[in-house]
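Here the complex is missing a single protein chain, while all its other protein chains stay put.
Per-chain numbering from 1; labels A, B and C assigned in written order.
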Amino acid sequence: MSEKVGVYICHCGTNIAKTVDVEEVALWAGEQDHVDVAREYKFMCSSLGQELIEEDIKEKGLTKIVVASCSPHMHEKTFRTACVRGGLNPFMFEMANIREHDSWTTDDREAATLKAKALTKAAIERVIHNQPLEPLPVEINPNTLVVGGGIAGISAALELAEAGNHVYLVEREPSIGGHMAQLDKTFPTLDCSACILTPKMVDVGQHPNITLLTYSEVEAVGGYLGNFDVTVRKKARYVDEEHCTGCGICIEKCPYKVVDNVFEAGLGARKVIYRPFPQAVPKYPVIDTENCVYFQRGKCKACQIFCPTDPNSIDFEQQDEILQIVVGNIILATGFDLFDVSQIPQYGYGRLANVFTSLEFERMVNASGPTDGKIVLRDLETPPESVVIIHCVGSRDENYHKYCSKVCCMYSLKFAHLIHERLPEAEVYNCYIDMRTPGKGYEEFYNRLLEEGTHFIRGKVAEVSDVARIEEEEGKLIVQVADTLISKQRRIPVDMVILSPAMEARNDSQEVSQLFRMGCDFDGFFVERHPKLDPVATMTEGIYIAGACQGPKDVPDTVSQGAAAAARVASFISRGTVMMEPIRASINQELCSGCRICNTMCPYNAIVFHEDSNVSEVITALCQGCGTCVAACPSGIITGAHFTNDQLLAQIEGILWDVRSNLDLVPVE
Amino acid sequence: MKQYAYYPGCSLESLAKSYHLSSIEAARELGLELKEIEDWNCCGATAYFHVDELLAYTLVARNLALAEKENLDFVAPCSGCYKNAYFTNDYLQQDPGLAEHINFALEEDNLHISGPINVRHLIEVFVEDVGFEEIKKHVSRPLKDLRVAPYYGCQLLRPKKDSEDVENPQFFEDLLSAIGSDPVEYGSKTHCCGSSLIITNREAALDMVYKLLQDAANREADVIATICPLCNVNLELYQKQVNREFGTDFSMPVMYFTQLLGLALGVEPGRLGIGKDFVSTDSMQFIMQNPQSS
Amino acid sequence: MAAKLTFSKEIANLLYAMHGNPIKDCIQCGTCSGTCPAVEFMDHSPRELIAMIGANLKDEVLHSNTYWSCASCYYCNVRCPAGIDIADLMYALKRYSMWKDQYKKDLIGPKFSESFVKMIMRTGRSFEPVLAPSYIFKYGTRGIIQEAQTASALVLKGRLPLLPKKIKRLENLKRMVRRIIPIGEPS
Partner (left out) sequence: MTENAKPKLAMYWASSCGGCEISILNIHEKILIVDEVFDIAFFPCIADFKTKDVKGYPDGYIDVCLFNGAIRNSENEEMAHLLRQKSKVLVAYGSCSYEGCIPALSNLTTKQATLDTVFLDNPTIDNPEGILPQPRYEVPEGELELPVFYNTVKSLDQVVDVDYYLPGCPPEPPQIWAVLEIVVAALLEGAPLPPKGAIVGARDVAVCEECPLEKHEKTINRFYRPYEIIPEPGLCLLEQGLVCVGPATRAGCGALCPQVGMSCRGCYGPLDDVEDQGAKMLSAIASVIGVGDPSMEEDELEREIQAVVDTIPDPAGTFYRFSMAHSLLRRANLNGGNGKGEAK
């Protein structure tokens, strides 16, 4: 059957039309072989634009459709659906990207028009070879795994559980709560972080639809959207959760204290058997075996001796448990790390005692923290008379992280406020590059600080030292900074310096992204499917992300993302079955010679080898259509549906249509 | 004896003669031969880069090519020479166009660079190739109780080379500990002494020298140790002038690290050029005259 | 049509060695100024100078003493959060102002650099006594006496040879230089 192709060139308002001569491309397209109709239209993605396609298919009997417009990321689905409404298989469609790949890359109208033709020609040549494909139905297991028990994970888990779905919430630490549990106040409203967080933590702990797995880590993930097989290691707490009442006597009686580098940021101590903080969920303590005298030297057992439950809840013989769970979807909410400020030696952290990190300061101002909320120097006694808060530590800096960490301006302002509140006499300086306070009520908070008398110095601090040059500097920390607004070099002698470090990706984000088979960006943050239109999905179907694992964000944004991810999952669960793109690899079982080169290739473990028949096979449901095996098969008998040789070669021929005629070909005498 | 293509640089022929003497001596004690590059020329210092960048690379490249002929690591005791050589070498590797240009010029002296050449600072040779443990073994006269302020200066560390800590390096301190002395922690150790301005903007340079001397003196250093002839000259020769301008009375001895190293290795002070100083090292006589056994 | 060559572009083009980011990347944070040990002796801080280049204030930039006060300590380079090669930018400005002969006439820097270069062309190495007269007038009589005293003391201590050393293959060196800049005889 001879093909009848319809070609539609989109203006995209002026996005395309300003550099591409759209009329010219449409006229030219109409003259190409197989093309029955070629049109240009202001907005192809509009209902009217889509109707054009539908009507042409019905009236002119078109068999193939090409739309030259934006990226397939944006509208491939739109136009495929239009084809279906017109009565065509959705894969009888091909999209040429003449916006991102063309009009947006140049101002040269002539070149852009020529390239638009080449891209359109490629799509026309390819679409002629396109074959109808049928989507694959996949059953969705209604259970969901949420990884990370910070505010993002908590929000997501509660949303899903409230909607009647079962959730497994896995948290690495002994308690959920995440970084938010460490904070004192939250900007800009200054409500107590614990006060708003703990009710949610309790809800999680008590919800019948949530299986809470703390002190646990995901070890392996198999399967695919609808049916992930997940292996979780539940580490031994050495406390029997069935009988422990959480009375805390064991903690009280434990004779050994260690510095708490995790929750108290090294500023306070905890017992060796401990709960990270009083409101921890679950309430069960955990034994830190590295520091436990019993585990190290076989003596003590104070916790066991004093445990009042019957049977005794302390179990030194407890082993890690390996759990196998099956879930339909996964939400990653693994949070962030704080930038290690000792990487910037000129700020003196670790060398100059009274340089603090933001997290240390958070713990210090926290009423239940190690200093009971008193702001003091490293001696834990003297209140500072002057404090400099340094913004952008490790962010907006090519040497560390290029990105703006988004929350530091606001929390630095919050610190200034808390110092004014607790130490009204103290002088507070905020050294910033640009003040970034976009958010509801944020600018108002900045105004409040201006009124409170904080000294704002616009300049990135060059260094913090203890090298005094004049008497006033003796015994002080001297903050050297260019005040760029008045063009003066300033040396500010102060008692305390607080560094506001960037939020950065978790140090193991790379491994985690590999475990869940999704992408990490250059900075280590997880990559969303689309930065604007699909910010909580990932490139791997069935895996979602929420919160600071995707990029720096504050509490409100994190909570929104948690809920958004939950909503995406809930919609899958309620559908029960989803249709997956049929773009999958397949091995011709007749022709496979069993060389087994493809066997180790598949990143999704979708290839099996049948010893009996001596052939390899792709398990369609596991295949993600990446094409790795297609490229590797030396016999050319693995086919990637919708990416066949004839389709790709035709596309290449098409795109070279103009180049070929201009080529100064090597003489073949 | 391990050999190096030694590029003394102009200062070591005149003002920093004692650096030259002590480098050769200390190296010999530790089994290294600093083989002076034959017929080397001035690397252009900073001044030449003010005038013409390409010509400056050409000057540096001639010395590098001479070292390449010997097939030895290029070693400079002067941080300025080192920085020029290091980056010229680097750019020649990265930019084939530049290399072609420079090699065209080098033809006039029958030289050619293909590189890369290992460009090292003298202190790197002692720290990396000999090592602290080996140095300790050779120390016959540990400089006990001598408080030494290690002065790194600028161009050894900056611009950033491979993976050095440019803000708070420790290797100089470790070297000073290895010879038994007591390194002084002071904030200015990587700050600039202003030597490239001493002629053209003396006011600024003296201010920098003053700040450095003050910091070292406040931390009760007995002596400042340097790794660069220009820093040394600046801190030592102009101390008097600093005293005049700022009303201070510094008399802080400034010595090359190789002089201290040489002393610890038991070399006789005169052979290390001690005594050619402007700021008297008399306060340190206790070290030189009382050889202690380790 | 070629885009108009802005002053900032012109400067950027001069930076053969500049492996850092474009000057345009500057976020005006002032790290360079806060770090600079000579900033108090500059009429414009490095940050301001970069802003001035961006604003095409060519005359002001050419008559600034900022880059002639740069000590080449490269501290700004390693700390610049925008990854700009500031010290090499200062070198570029020095060269530019010398080529255009537009530097402030009371500066010693350009004269010193010129005499330094001439000396190397004469001997192949640098030699402090020869350098002295070309800049010494700046310090007046007192300066000359001081310098002269220092010099004679240095000679006595064996730290100043009386005659400059010449390299052996000086002619080759001169010819090398001429291959880079073929016009004229470098004197």
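We adopt the following convention: a contact is a pair of C-beta atoms (placed from the backbone, for glycine too) under 8 Å apart; a residue touches a chain by one contact, two chains touch by 3 or more.
Keep in mind that this is a model prediction, so the values were computed, not measured.
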Chains in view touching the one left out: A
Residue among A:14, A:261 or A:593 touching the omitted chain: A:593
Identified contact with the non-displayed chain, of A:30, A:61, A:164 or A:634: A:634
Hidden-chain contact residue, picked from the options A:514, A:560, A:586 or A:620: A:514
Option from A:486, A:579 or A:649 whose C-beta touches the chain left out: A:649
Per the touch definition above, residue among A:236, A:567, A:601 or A:622 touching the missing chain: A:601
Sites on subunit A contacted by the missing partner chain, in the whole complex: 510, 514, 591-601, 609, 628, 631-637, 639, 645, 649, 666-669
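Methods note: only the chains that are shown with their structure count from here on.
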Most extensive contact between chains (C-beta pair count): B-C
Centre-of-Cα separation between subunit B and subunit A, whole angstrom: 49
Sequence positions of subunit A contacting 2 or more other chains: 346
Contacts with 2+ other chains: residues of subunit B: 167, 211
Complex contacts: residues of subunit B adjacent to subunit A: 165, 167-168, 186-188, 211, 214-215, 218
Residues of subunit B touching subunit C in the complex: 10, 13-18, 39-42, 44-55, 58-59, 62, 87, 91, 94, 98, 101, 104-110, 154-155, 158-160, 166-167, 191-192, 194-197, 199-205, 207-208, 211, 237, 241, 276-278
Interface residues, subunit C side, partner subunit B - complex: 16-17, 19, 37-38, 40-41, 68-69, 71-75, 77-78, 85, 87, 91, 94-95, 98, 107-110, 112-114, 116-117, 120, 124-128, 131, 135, 139, 146, 150, 153-154, 157-161, 165, 167-169, 172-173, 175-177, 179-181
